[in-house]
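The complex appears here without one of its protein chains, the remainder shown in place.
Let's turn to chain A:
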Amino acid sequence: MTAVLGGRPAGVSTLHFAMDDADGVDTRQRLVVVGNGMAGARVVEEVLERGGGEQFAITVFGEEPHGNYNRIMLSHVLAGEEHEDDIVLNSHDWYADQGVTLRAGVRVDRIDTHAKIVYAADGTTTGYDQLVLATGSRSFIPPMTGLYTADEQLLPGVFGFRTIDDTRAMLAAAAEHERAIVVGGGLLGLEAARALQGHGLQVEVVHAGTHLMNQQLSAEAGAILEHSVEALGITVHLATRTTEAIGPDRVRGVVLADGRAIDADMLVIAAGIRPVTEVALLSGLEVERGVVVDDQLRTDDPDVYAVGECAQHRGELYGLVAPVWEQARVLADLLTGTDPDAEYHGSRTATKLKVAGVDVATMGINRPERDTDEFLVISEPRRGVHLSVVVRDDKLIGATLLGDTRKVAFLTQAFDRGTPLPAERIRLLVDLSDGAAEVGVAELPGDSQVCNCNGVTKQALVDTVKAGTTSVGGCMDATRAGKGCGSCKLLVKQVVEWAADGDVTEDASASWYVPGIPLAKPELIAAIRDQQLRSVSAVFTALAPGGEEDAKSKMGLTSLLRLVWGAEYEQENDAKFINDRVHGNIQRDGTFSVVPQMKGGVTTAAQLRTIADVAEKYEVPMIKVTGGQRIDLLGVRKEDLPAMWADLGMPSGYAYGKSMRTVKTCVGTDFCRFGLGDSTQLGIDLETRFQGIESPAKIKMAVVGCPRNCAEAYVKDVGVVAVGNGRWEVYVGGAAGASVRKGDLLATVDSPAAVMQLTGRFVQYYRENASWLERTYDFVPRVGLDQVKAVVLDGSAEVLADLDAGIQRSIDAYTDPWGQDGTQPATPGQFRTALPLVDLPKVPVR
């Protein structure tokens, strides 16, 4: 870490006296965040994510009355492409739910850093232990005469472009007016111009620079962009300023420095931003262009930090979101003590944008700076394309792509990672077919979420690779990416491969059935049979390296032993996942859900009455009809489970296991005018036969009485469709969950009995051959439909008999777990609460 600026000692100076909880005194430290923009709110999110809600009583001041919203999207709101509700990041409710005090609409005037008190404009004072300045920027309004009314307000019809209120005002004005001048030919100005043009206004852009986007683009590229923008019908005035706004009651036009006057009834000022530093200045903190911070984002007061656009780090101010995200992560690591040594070392900025309909990507510098710099330019003005790269010492230090960003993937990689460049420099800009997937991955910004279930960003994966984990599985283990619904696994793999830059190490365990036993599934099954291993602990002792048990392998092994041994499996409760130990689905607050069996979705008045009575008796907080046509009692305490099962008197619906869960049906021929087969009865029969069968992953089935597909049979693991004349189509490998896949037609058969037999053969083949947690929609395409057919339709008599016997063995082993464990607990304290005696912890939600 660099020396603390201003000479004060580093470290937190807070003295904190914990009070007795019995007094009802909040003993948490007080964290105050000044600024509720993207930086401030992100800091709060990151702090909460690290469990900071326990450490800190958090107060956020926001000068705007709104919740937190995505300022980057304002030009989309202005363009009418997004509704303003869609850009809200954190609503007021979110703050309330998180226990964070949001003082929206309250400006902070000053901070007494000695007394540690925040003085707000509404006269209130708020004490703090740690304080974060995230005051952001405001629009820079260049000097011009006539711009302000007597009471120092902007002339009516003149707008800054910074807040949602600015945007709303512009939208209202755009509806009434016809001619707009936009001051500023940078990114924001061009976006505003394009958006206003979309509302039917005639738009002219006045830019003080000699070419558009002069901060990012070279003169040549700027000229080409100007040509593209003018082709859209937007007039551009370069190298001139607006010196006067023509009034007096409202804006009627502008006068340029060269004396020309332009009529206009709207004037939008997008001439850049300036950090908001008044609070810091008045509080005696060191301010240069922005609030000066060190590598730990500390100001010269050790308990005051600054992040985002108001912060000046190593002389740099950042106006892009990616650096802000990085800063927020570092600061949250520091505040919560998650990583007391976390540091921010600055960001290399690259942008990829669509400016007024033109693709633009820039990174690093856009011109050669030294005699030895290599500079390669391809310019096609008529096509609106301008590409250039700057290479120094065989490293890419700058690139500009205008009008054609196909090469952005490789160039971003080379810029970010310093990867070797082709000797033929021309290949940097042309003839680089890196494959669509790689281009897509490289184009992803670092903060884009790869795994939505576990909130893992691309950057988190890249960081994991940089820290030395170079296998896909290792990165998934370390970050939990791909461990939720699994739909992002391919993307995770691509990101890891991209980040590892060709040095991906093979997961030795990739072919193993479970991570703790170095055997593929067929060999593992053979060993279990040969050595008569009937319990999970016996498998570990016999087959694991060093006989070591492995927590993450236990559940898969339990499933496999049940497959191999049926009722002869020797059960061990600790080898089961909690869902299987208590026969309910664990919910995020540690409670469980109870789903009674309701075969084929058919129930009775008596069952409904019983369920209602039980729900009332046990104060079930939510009763929900599930996607699987059953009734889910959610929020049930673990210790209530056995009594509820007894009161229900219904078997378990297996809504929790890696097993056959439910069979959806339509009403078929019972009442439907169009039904071609008795789907309801066939669904009930299927559920009765295959209930509770464990498998590599959950299995969902459906039967529909006609191809109208009311019960969605085409997208189930096994889907059955009546097609008339007593015939049924059997589809396999469908999904409508994290992935959507229409099942493959396995066969058309001519009786319900044939459906039952074929389903059993397919399920058994899947059980015996699929990887652990591999759904049929991955399994069927992996092994191929032809292979599935070759076995379950055209297999030898011996193969088919084995499949039939295998599934029958498991069917015969079925017992209702609620009936068993409800009366006779399998282990001491099987249903003992796991979070005793206190309110359940609040679960932070991103």
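Just so it is clear, a contact is a pair of C-beta atoms (placed from the backbone, for glycine too) under 8 Å apart; a residue touches a chain by one contact, two chains touch by 3 or more; residues count from 1.
Here, contacts and distances are computed from a predicted model.
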Undepicted complex member, UniProt protein name, chosen from "Raffinose/stachyose/melibiose transport system permease protein", "L-aspartate oxidase", "Nitrite reductase (NADH) small subunit" or "Phosphate-binding protein": "Nitrite reductase (NADH) small subunit"
Selected from A:82, A:373, A:416 or A:549 as touching the chain missing from the view: A:549
Touching the absent chain when the full complex is considered, from A:316, A:574, A:613 or A:794: A:574
Chain A residues touching the omitted chain (full complex): 18-22, 27, 50-51, 54, 336, 338, 454, 460, 477-480, 483, 537, 548-552, 554-555, 572-575, 577-578, 581, 586, 588-591, 621-622, 635, 637-639, 827-829, 832-844
